[in-house]
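Below is one structure, written out as structure tokens; comments come after it.
The complex appears here minus one protein chain, its other protein chains still in place.
Here is chain A:
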Amino acid sequence: MTKTIRIATLLSLAALPAMAQVAAEHPGATSSAGMPQLDFGNPWTIAQVVWMLIIFGALYYVMAQYALPQVASVLEARRARIEGDLESAQAAKRQADAALAEHQSATAKARAEAQAAIAGATQKAQAEASARSEALNAKLAAQIDAAETQIATARDAAMGALRQVATDTADALVTRLIGRSDSTAVAAAVDRELAARGRG
């Protein structure tokens, strides 16, 4: 079909110069007074219309049967293509949106986890630190207690020795003064004196 039309077109294109020549060679071949278009007595005027009806009929047939359906299908194909492309673009956008939301939720989750881990670690460290300081406090308190006990013992020991020293000194003094020793009375007097001073 297309090939036939191609040939027909080329033929009619080639005929154009020939037409011009014919028109030039036949000036006034059917000439008459007035406008040639109104010369309805001229058989060529009517023949022209008959040929026109044939050619126009052929044009209508080719347009209605082949040309216009073809153009319509091309336009329809393009419309379908554009719609399809738009649809796939929208689908891709939906997919991208979903991926973005997923990514955001994953990020939020990771952040929350990290926060929880940090808080846990901090708490643990604080607990450990407080436990350690408590232990240290306890140890220090024990050491202080021990030291105090030691001091008390040493003082008591010193106090015990003091009594001995006082008794011996007092006995020695008494012996020098009166020439004899009464260690029992001296010890009792020392005890009495210590008790009076609150150190017995």
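Everything below uses one rule, namely that contacts are C-beta pairs under 8 Å (C-beta built on N, C-alpha and C of every residue); 3 or more make two chains touch, one makes a residue touch a chain; residues count from 1.
The working rule: contacts and distances are computed from a predicted model.
Undergrad: Among "ATP synthase subunit a", "NADH dehydrogenase subunit M", "ABC transporter ATP-binding protein" or "cytochrome-c oxidase", find the name that the UniProt record gives to the complex chain excluded from display.
TA: In UniProt, the chain excluded from the picture bears the name "ATP synthase subunit a".
Undergrad: Out of A:Leu53, A:Val165 or A:Ala185, which residue would touch the omitted chain in the full complex?
TA: A:Leu53
Undergrad: Using the document's definition of touch, tell me which of A:Ala64, A:Ala92 or A:Ala135 contacts the absent chain.
TA: The single option touching the absent chain is A:Ala64.
Undergrad: With the missing chain put back, which residues of chain A would touch it? List them for me.
TA: Against the missing chain, chain A presents residues 1-2, 5-6, 8-9, 11-13, 15-20, 22-24, 26-31, 34-38, 40, 42-49, 51-53, 55-56, 58-60, 62-64, 66-68, 70-75, 77-78, 81.
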